[in-house]
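So the structure is just underneath, and the comments pick up after that.
Just one protein chain is left out here, and the rest sit where they should.
All chains are identified by letter, namely A and B, in their written order; residue positions are counted from 1 within each chain.
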Amino acid sequence: MEIDYSVEKPVIEKSPTVISINDAIMRPTAIKADKFFYISLSVALLALTVGAVSLFYTFWYGIGMWGNNRPVGWAFGIVNFVFWVGIGHAGTLISAILFLLRQKWRTGIARFAEGMTIFAVMTAGIFPLIHVGRPWLAGYLFPYPNQHNLWVNFTSPLLWDVFAVSTYFTVSLIFWYIGLIPDLAVLRDKTINKIKKVIYAIFSLGWRHSNRHWNHYEMVYLVLAGFATPLVLSVHTIVSFDFAVSILPGWHTTIFPPYFVAGAVFSGFAMVQNVLIFIRKVFHYEHIITIDTLEKMNKIMILTGSMVGYAYGMEFFIAWYSGSPIETFTFINRAFGDYAWAYWIMISCNVVFPQLFWIKKFRRTIPIMFVIGVFVNVGMWFERFVIVVTSLSRDFLPSSWHYYKPTLTDMGLLIGSFGLFFTLTILFTKSLPVVSIAEVKAVVKGSQPSHNGGH
Amino acid sequence: MEEKIIYGVTALFDSPNNLVKAVKSVNEAGYRKYDVHTSYPIHGMPKAMKLKPSKLAYFALAFGLTGTTLAFLFITWTMSIDYKLVIGGKPFFALPAFIPVIFEVTVLLASIGTVLTMLFYFFKFPNNKHPLHDTEYMQKVSGDGFGICIEAKDNNFDEEKIKSFLSNIGGLNVTSIFYDSVELNHKNKVFEPKFIGFLILVFILISGATYFSLNKLIYMPPFTWMHDQNRLDAQESSVMFGDGFGMRPPVDGTVARNQMPYPYSGHPELALNLVNPSAPTKENYELGKKKFDIYCSPCHGYFGKGDGRLNNQFITPPSLQSEKIRNWKDGQIFHVITEGQNSMPSYAKQILPEERWAIVDYVRVIQRAMNAKEEDIK
Partner (left out) sequence: MTNNNLNFGYEKKPVPGYFLKMGAILAGIGIILIILSLFVDPVRSSFNSLIMFAFMISIALGSIFLIALEYIAGAVWSVPFRRVLEGIGLIIFVVPIFAIPVLLNIHTLFSWTHPEVIATDSILKNKAPYLNTTFFYVRLVAFFALWFLFYYLFTSNSKKQDATGNQALTKRNIKLAAAFLPVFAITISLTAIDWLMALSPHWFSTIFAVYYFAGSVLAALSIWAIISITLNENGILVKGLKSDHYYSFGALLFAFINFWAYIAFSQFMLIWYANLPEETFWYIARGTGSWMYFSIGMIVVHFIVPYIFLLPQPAKMDPKRVKWAAIWILFAHFYDLYWIVMPTLDKNGLSVSWMDFAYLIFGIGLIFVVFSLWSKNRNLVPIGDPKMKQSMEFEL
């Protein structure tokens, strides 16, 4: 199939009418849940229960239930945190950055991706809270006047995390909600269920599709996108600072900020792509979330995967170039030491397999791209594992060296995090429109006045 | 039934092109208080409606700068002024480390501020009592309709004239919209009683929860488990020892850090073996004088003559200027200070060994001073 570069391919295929978009997107929220819904929700809830049980053990017996030891004081807790925050970044990138770059193909996937961001950040936020010994004292993380006359340590990256992740969650929630307002108004007007109508009416705040309002709305959307872009970059940068400000070899390297951001986008897109493959099938949105869209997402995965590969190479080169035997040892240890198995999973999943996306056929074939997406997520989880655990298990003093093994509780929490994320996602698909009705309508053929270079 | 008050006249259009053309006609006809309703933004509509660009970007800038300033001032005050701590060897005003939080607060305040301004100030939301809600017009617009509504507030409002005008420019379903009684009495105040009540409720809940958790909850088990541990705290009693005391005296033979036990305890004759290690420096003599004046002069007097301030109230010690003492070895004087002698108590616990030697040197000084010979003056 030859591409004709002289015409702009419509983003929404099969030229649906505006009203059919309305109906198609509203439908899942209006009909009764089917078997597939209940089965997938049960699986997710099961995973969530495993997590809840693990969490109970963690709170009741303390962090000793985890595999953390000296010197590996940070393990699954922080790896899971970074993993989930990273996944959240794809949503904001799709919503905000692709909006600023005027990429119309984002319209079919932006709403869902933003929702995934919020759920991913919620899942991520649990880990810093529970990995401290006394989570009930978490309130001290916020700077309020207290009897000890103490303030929080504003120079600590752990505190920067608190501000960054809570700001990110708040702004993503606001961005998602603002995008939802027009759609909630549509649902309010179209639903026949009286209770739902009241709920939609409350949350749509009385939106009445006024173009005077759209004028302000578009400006605020642009402003939010303009803020969300540096915000999302700053959040994972600050997460990378958790490691990079230290002096631990393998952690203290200046390339961490852009490397982590690229990695976050990489894993986030893989997760979004994976889930969207299901969504488009289940809800019959193949003409909205098209193969072209998925292909573009896979291209972004090659791009960010290559950036991650570049960072691996640069780190390795400079570790040798620096002449520091400790740095050189750290990197050789990663590849050939106790955790070599984790390192090679990481390299194959992050650098080798995604290269298959150079082949156009693979980019456009659903089963293949799904499998590569899963590999990318596995690889990115292992990347954080390799960074955190190998560097800690071989720190400065050989007498401190120790091997880390995760416990069942650690595994349970990891499973539980997936459970929470997917439970929230599945519930989201049933209660709110997973595709932005207003945005998709705006790019459907014939929806815009023709003298403006119609679509 | 009361006469219905009219809100405006609405008309629907069947395509975006027709809508834009119609809007231009409405503008040319001189109507100002009108609105266009579409379920998605139409390109070129703000231009057709002659709308000015939204000023919200300026609000965003203002909120953002406020956030930056507040965060910068707050962090500087807490870290560099109020409770200065040396963290990581960095200066108190560690600006590079302040930047991340300042940036986050900027974005947070800008986003929240802009959105709230848009919703509450520009849109005057929430407003579910608007006359256009629950009309067939709004039903159609929410689907795939494009509509124009000319409001009664407009100067040139004439219901019949507008109805025919809208039909002429291609409007379909031209209808008049009236206020319901509920909608009519709806005044859009920000601080309605329900909202104030809601705010008060939130305030009470949050303060209550904070008070409870930080003043009561963390002192209740199991949150006290880390706090109330089975370890022995200072001055606690203990069931492990017969006398019930948790604090025990040190084991026999325990010496304090940097302490050398005195080897000639109880044996003044062996004190002759002690060698004075102090150097005859000015500092040493000044130290000796200082310590002598503090500890020895009350009984011995400033020149060792035994005429101290406690004369006749306490023991009068023999003069240090006597032949006997002048002929004593340094070690013997050291021994007496360390162990005490007769009525003189031991000063070992008050004067460090090196200070005692300094006192010995000073005693030699005053002895020489009181028994000066001709040669000493030369």
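Keep in mind that, in the parts below, contacts are C-beta pairs under 8 Å (C-beta built on N, C-alpha and C of every residue); 3 or more make two chains touch, one makes a residue touch a chain.
None of these values were measured; they are calculated from a predicted model.
Engineer: Going by the stated contact criterion, tell me the shown chains that border the hidden chain.
Structural biologist: Result for the missing chain's touching partners among shown chains: A, B.
Engineer: Out of B:57, B:214 or B:370, which residue would touch the omitted chain in the full complex?
Structural biologist: Residue touching the absent chain, from the options given: B:57.
Engineer: Quick one: which of A:41, A:63, A:178 or A:255 touches the chain that's been left out?
Structural biologist: Within the whole complex, the residue contacting the unshown chain is A:255.
Engineer: Looking at the full complex, which residue from B:97, B:110, B:274 or B:299 touches the chain that isn't shown here?
Structural biologist: B:97
Engineer: Write down which of A:277, A:318 or A:427 is the residue touching the left-out chain.
Structural biologist: Residue touching the absent chain, from the options given: A:318.
Engineer: What subunit B residues would touch the chain not displayed?
Structural biologist: Considering the whole complex, subunit B reaches the absent chain at 43, 57, 61, 88-90, 96-97, 99.
Engineer: List the residues of subunit A that touch the chain left out of this view.
Structural biologist: 2-8, 100, 102, 230, 233, 237, 241, 244-247, 252-258, 306, 310-311, 314-315, 318, 320-324, 358, 452-453
Here is the rule we go by: only the chains that are shown with their structure count from here on.
Engineer: Please name which positions on subunit A make contact with subunit B in the complex.
Structural biologist: Against subunit B, the touching part of subunit A is residues 17-19, 22, 60, 133-134, 136-137, 139, 143, 149-157, 159-160, 163-164, 167, 170-171, 174-175, 178, 182, 185-186, 188-190, 201-202, 205-220, 222-224, 227-228, 230-231, 234, 238, 241, 437-439, 441-442, 446-452.
Engineer: Quick one: in the complex, what on subunit B touches subunit A?
Structural biologist: Within the complex, subunit B touches subunit A at residues 15-17, 19-20, 35-46, 49, 51, 53-54, 56-57, 60, 64, 74-75, 78-79, 82-83, 85, 87-88, 90, 94, 97-98, 100-101, 103-105, 107-108, 110-112, 114-115, 118-119, 122-123, 125-130, 132-133, 138-139, 141-144, 210, 213-214, 217-218, 222-223, 226.
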